[in-house]
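This structure is in structure tokens; I'll ask about it shortly.
The complex appears here without one of its protein chains, the remainder shown in place.
By written order: A, B, C, D and E. Residues from 1 in each chain.
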Amino acid sequence: MTHTATPPTATKMALRTAVILFLFVVIFTGLLSGAYLWTLPTIEAAAAGEKMKLINEVLPPGSYDNDLLKDTVSIAPTVALGQDEASTAYRARKNGKASALVLEAVAPDGYAGKIRLLIALGADGALLGVRVTQHKETPGLGDYIEPRKDKNKDRPWITQFDGLTPATAEERAWKVKKDGGNFDSVAGATVTPRAVIKAVRKAALYVAENRAQLFAPQ
Amino acid sequence: MNFNTPPYLTQNVSVQHVMLQVLAALLPGIAVYVWLIGPVVVVQIAITTAASLLAEAFMLRLLNKPLGLFLGDGSAIVTAWLIALAFPPLAPWWLLVVGALFAIIVAKHLYGGLGQNPFNPAMIAFAVCIVSFPALMSQWPPVDLPSGVLDHLALVFGYSPRIDAMSGATPLDTLKTALKLGDGSASVASVMADAHTYGYFAGKGWEWVGAAYLLGGLWLWQRRIISWHAPAGFVGGMALLAGGLWLWNPGQFANPVFHLFSGGSMLGAWFIVTDPVSGCTTVKGKLIFGLAAGALAYVIRVFGGYPDGVAFAVLLLNICVPLIDLYTQPPIFGMKGKP
Amino acid sequence: MTHYLFIIVGAVLVNNVVLVKILGLCPFMGVSKKVETAFGMGAATTFVLTVATGASYVIDHYLLMPFGLEYLRTLSFIVTIAAIVQLTEMVIQKSSPVLHQVLGIYLPLITTNCAVLGVPLLNIAYKYNFVESLLFGAGSAVGFSLVLVLFAGIRERVEGADVPVHFRGVAIAMVTAGLMSLAFMGFTGLDKYQ
Amino acid sequence: MTRDEFRQIAANGIWKQNTSIVQILGLCPLLAVTTNLVNGAMLSLATIIVMAISGLAIASLRNLIPHEIRIPVFILVVAALVTVVDLLFNANLHELYLVLGIFIPLIVTNCIVLARVEAYANKNPPLHSMFDGIFMGVGMLWTLSLLGGLRELIGGGTLFSGIDMVFPGLHPLQLFPSDYPGLLLAMLPPGAFILLGCLIAWKNWIESRAAARQHRRAPEPMAAGGLH
Amino acid sequence: MLQQLFKFKGGVKPDTNKTPSVQLPIGIAPLPALLIVPLHQSIGGMPNPLVEAGQRVLKGQRIGGPDKWVSSAVHAPTSGTVLAVEERIAAHPSGLPTLSVVIEPDGRDEWIERTPLDHTALEPERVREILRDSGVVGLGGAVFPSHAKLAPAKSVPMEDLVINGAECEPYMTCDDMLMRERPEEIVRGIGIFRDLLQPQRVLIGIEDNKPEAVAAMQAAVHRLGESYAVVAVPTRYPAGGAKQLIRVLTGKEVPASKRSPEMGVQCFNVATAYTAWRAIAHGEPVLSRIVTLTGNVEQPRNWEVLLGTPLKDLVALGQPRPDTNRYLMGGPMMGFEMPSLEAPIVKASNCIIAGSPALFPPAPPEMPCIRCGACAEACPHELQPFEMYWFSRAKNFGKTQEYNIFDCIECGCCSYVCPSRIPLVQYFRFAKSEIWSRERDKNMADAAKARFELRNERDEREKAEKAARLAKAAAAKAAEKKAAPEAGKETAAADSPVDAEAAKKAAIAAAMERARVQREGAQPKNTDGLTVAQRKEIAEIEARRVPLQPEQQTAFDAENAENAEAQSSRREKQ
Partner (left out) sequence: MLSAILIMALGAVVLGAALGYASIKFKVEGNPLVEKVEAILPQTQCGQCGYPGCKPYAEAIAEGEAEINLCPPGGQEGVRKLADLLGREVKPLNAEEKPKQIAIIDEQTCIGCTLCIQACPVDAIVGAAKQMHTIVEALCTGCELCIKPCPVECIRMEVIEENIDNWKWKYPVVEIKRVA
């Protein structure tokens, strides 16, 4: 479109609308940015709180006294953890001594896709706690791995990991009852627990192997 | 004014007549099923029939339609029988009732009742239940479940806890679960060797039920109640896909005969994709409907999240029916070879 | 390559925007009374959604992220999309009245289609790169158009049915959409290799 | 604003022009976040805030806005408000914020917001517009809550699940016996559609009953009118 | 001769029930006491009445003249007196009355003068005119004026002339008996059609359940040395439908969008050929027809019946059984129930079937369509009746047209096979007549819109003119005012006569203008764009006004009453 074809009114119009839109944008973006700056600290605190809440689910209370979110180590993509991206592990210390490690792992072979886990291991390699952070298992069938959805409220399925050590526990301890193991499971949905168990075990073994590196001081 | 209108002659056929023949064609399949599982199958059929008829009567009453005329047409009974045959034979009674209510009330009468439902009511029942109660809907008894009629009834009516022994043992499910475990050790051959449920036309196995449905279907075809297009399409679609993958990797994919005679394949091919109401009506449309349903059922049962895909495949194709019909209009008299 | 294929299949069928992700429902219910108009709406949405995903990606990666302004996403995306839509509509109306008949009249409706903002936001959540974003956008749009047209087909038929009075119109359309969504649950799990 | 006007605006928003079951707009949040009552109610609250303020703002500024760019400007205003609400949720109701996900930013494209702005605020005084926004939102609030409650109840036998995300001390109600198997369908998208369909049918039923009653009462004024 | 036969899809095979009525030869029905001859007996324009009450008519005298080219004459079936020209109940499914000539026969059966002609010696145009004036119309059921079908298409050579002796409807045997008893005249009649159309072949199709008729026709063709092929076609309803028969005999499919001559074929019924021969070679217009009287009667038989014979007189001949509850005209597949025993036999009445509950049980309740597709399989036009039904039922007529409802020949095969016993044809007829009526409404709306716009335009113009006039006048006045004082001051004496003269002139002009406007007003306005008929109507209305000229305005009130009386009486006479 050439300039000569432009009637003068169009340019004028363009100028006018541009200015008005400009004004509106400036005002409202300003307001918005103000709100952002104002809420930013709270949001960050909330996000950190959220993370800590999760971590506190897998770590016994009082088992650490440091700020975990600050004491982290980055783990490169690892097959053993089922991760294809770098992930972060948090280190718990008590009185300056490494007491536990919290890391993320993925069970790739859930019934309906990946199951994301948060695993806490003690310095001695024993499992302190496991939580599922994300999964797509069938609601009402495979979702009992989430304590919230587990019908067994007294002893949710996922707490069966607590205290296990891959090194000492025999093979049997890492199987569902249907396969001749110790783990309870819900009949008709054993794909899910098998996947979780396998992933947790692999993660625990991985940590055992790389202990030194993972617990190394910052 | 008397609205008796031309033509004053009619053939001696009726909806009831058609439906009764469909029911008759289901009998061989039911007989084999009873032989395989036990008389509890008949109880299940009775439950769904009663629930369907009650729901039908209730809706007819509510909508002010003549009860006698429609209760007698037999269509609700066909739906009921198909539901009973598609559900696990030891499903608790209330599950069957929920399915039947959904089929008749939501899938059928909300759309105006007989003849007007775009979705296959029986398959809606199945889909609703498998989505809502996946655990119950995937607990199939093995064919040689060592228990009597009374045990079965106790299970159906909830006086006995659901036992582990009866879960997940249809050939399809066994195969899929084994392959899914995914350590690569399982192959079709190893699983099938294990699965005594699949007799390959020799022992007591699910495939006999499929064969009996095939027989009933052929009879329906011979009686001209159904045309061959949709069943042939279904069988063809499934066989082509299954055959192709089987030839490519027989270790991970079962052969087409296995697929055609397990799960709901035969029931689907002869009694479900042929549902005139919710299916395609043009000749080309029926072929497309069958082909696509067969292929989709295979994809869902092999790659998807559910143990069998017939119901979902049929429902998905139900969605496409109006458009398929629209674009497969046959040329009319005098317009052949023209757009 | 298969990765891209899974994105497309996932967006069109398994995670269909309308029936599974529940986005873009208003036009889905509103413009599905006739197959013909559904086609028009589908085409227009496909265009806008593809452009919107592309534009959002560019804005996000080259204007917002470098300055740490992620909180302006919603604002900048939607204003840009609205302006693009309006521009396109004006241009089409002037340059091709035929195209305007086919597409143009639907364009203004698209600004308030949740999918148009939702899909770019999902792209960011899924950390898709540019090509993936475009594929996901286009796939979602095709998924939208597909179910829209199929839904219109059913609605045309159901219009003639003897539906109970209180269910006539939108109510039965909702039920139909529900049953369609139920059918689409059959695709569950087909994208897990992603 | 007179009382009558106020009452009219309220009636319109809550029932006559109810966004969800009459205008059939704003469906995405209506169906997507109503897996339980709390989610539905909270998203509606967010929407109410946005609608009230955007109504007020646009009705006040409407004379400044040229026709050609009114849509971008409206959207700009709405989007800015939505982002603020989004930030507030993020800061104060972080867990709920995560659950509601993209549906908070999507209030921008919630057709109903723009529809009211364009159809009402653009033509009416600020106070009216604000109340219109509020009552449209209230209409949305009760429908979303109802639908959320129904889905939750049918799907799992509970009510107010997730309330602890808003009021940390409270607990959900378990209304059905704990061995109620739960019709999961109600929690899934199909259930949402079907239940909304039933809700709309229910509204049609109420209206037709009201109309029938009106009809029965009607003859008198008709007769009076017929005299001249 | 070996004739290759083609197949048409669909069709049904109901019981034919033809034997009872072929046991006896065609009988001649006695003269009834009263004949009611409807003027409108064929497709096309309504014939104009040519007689008045009280007039004596002769047998064969024209009582209704064809109105347009597609229209056909009607004649007095016997000699007698016209009692009335009035609305009488018609042989029509509506049961509504139609303008009919009621004749009381005098029993003398006195013919008009008949002039036998040799059609070969006449111009084709003349032959067609004679056929039209003799009231020769299609007797196969459609009663389309035959002369209008006898012109070959300009661009396509006429290849086949198909003669329809199929008679596929159950019960019906009138064509069968006609072919058995009067084959030679039929064959000669076919000769007339052949000479007019010049086809390459003539094919006579007869269903193979009528071997006697085939034999008789073959013998006649042979005797007369013609080269027509008499072909026995498989018995399957509706093999006698023109398009189906053409398909079976020639392999051609005539789509609904085309007339058969455009594909080089034309089709006539045997009885039509027979009447054409009688009309040309004997000068006898169509006064009677063969009617099968069968069904629930003691004495089923074919009768040659005068047109206009009331139904009751005919059925009395067959001695209906006591449980007879209705009479169908036409076959059981396509016919309809006669609305009254008073309704007359017309050219289209090929068959009267006495029905009883046992013979035609009341229709079972209609169930919803289950989309079984049986109807589509049976439809000879390969339509999708259930789709057409679905949308007709929902009154979505646009969709019915998309599914080609206008290709439906209303043969009834679909209803025959429907397990849900849906009166499909009834739905299609309903949809078709709604669509036509809508078309009419639409045309009217368009016309109304055009007239409305015209009027608006005129209003605008008049308003503008008036405004202009007023402005002019105002300006003139203002000028006058302005001029006057000045003139008064300076040149009052000199100018005033001129001015006065101008004013006078203006006044005269104005008066003349007023008069002109008034004159114009006295002429009817708004008459542009009217059809001839409407102008005629207006002219009539104007004629009524003549006594109301302005001069008589004073006497207006007094005369008004008289006038009105005169008018109303005139109206009554009409």
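Brief remarks follow.
Quick note on the criterion: contacts are C-beta pairs under 8 Å (C-beta built on N, C-alpha and C of every residue); 3 or more make two chains touch, one makes a residue touch a chain.
Fair warning: this is a prediction, and the values are worked out from it, not measured in the lab.
Note that of E:Lys9, E:Lys252, E:His282 or E:Arg451, the residue touching the chain absent from this view is E:Arg451. Here the missing chain is touched by one residue of E:Pro255, E:Gly335 or E:Pro423, and it is E:Pro423. From the options D:Glu68, D:Glu95 or D:Asp164, the residue with contact to the unseen chain in the full assembly is D:Glu68. Mapped onto chain C, the footprint of the missing chain covers residues 30-31, 33-34, 37, 63-64, 67, 69, 72, 75-76, 79-80, 83, 86-87, 90-91, 93-95, 97, 101, 105, 169-170.
Counting over the whole complex, chain E has residues 40, 90, 92-94, 96-98, 363, 365-368, 395, 423, 426-427, 429-430, 432-434, 437-438, 441, 444-449, 451-452, 454-455, 518, 521-527, 530-531, 533-534, 537-538, 541, 544-545, 548, 550, 553, 556, 560-561, 564, 567-568 touching the chain that is not drawn. Where chain D meets the missing chain, the touching residues are 66, 68-69, 72.
Definition applied: only the chains that are shown with their structure count from here on.
Graph distance from chain D to chain E, where chains that touch are one step apart, equals 2. Where touching is counted per the definition, the chains common to chain A and chain C are B, D.
Among the chains in view, C has its Cα centre nearest the centre of the complete protein Cα set.
Taking each chain's centre as the mean of its C-alpha atoms, the one that lies farthest from the centre of chain A is E. Looking at A-D alongside B-E, one finds more C-beta pairs in contact between the chains of B-E.
Farthest chain from chain C, judged by C-alpha centroids: E. Between chain B and chain D, the centres computed from C-alpha atoms are 41 Å apart. Between the CA-based centres of chain B and chain C the separation comes to 33 Å, rounded to the whole angstrom. If you average the Cα atoms of chain A and of chain B, the two centres end up 42 Å apart. Each of the following residues of chain B touches two or more other chains: 106, 112-113, 116, 128, 131-133, 305. Contacts with at least two other chains are made by residues 71-72, 75, 79, 156-157, 161-162, 164, 167, 172, 175, 179, 182, 185, 188-189, 192 of chain C. Under the contact rule stated at the top, the pairs of chains that touch are A-B, A-C, A-D, B-C, B-D, B-E, C-D, C-E. Chain C meets chain B in the complex at residues 35, 147, 149-151, 153-154, 156-158, 161-164, 167, 172, 175-176, 179-180, 182-190, 192.
Within the complex formed with chain C, the residues of chain B that make contact are 62-63, 106-107, 109-113, 116, 118-119, 124, 127-128, 131, 296, 299-300, 303-306, 309, 311-313, 315-316, 318-323, 326.
Contacts from chain C toward chain D in the complex involve residues 19-26, 28-30, 71-75, 78-79, 82-83, 86, 108, 111-114, 116-118, 121-122, 125, 164-168, 170-175, 177-179, 181-182, 185.
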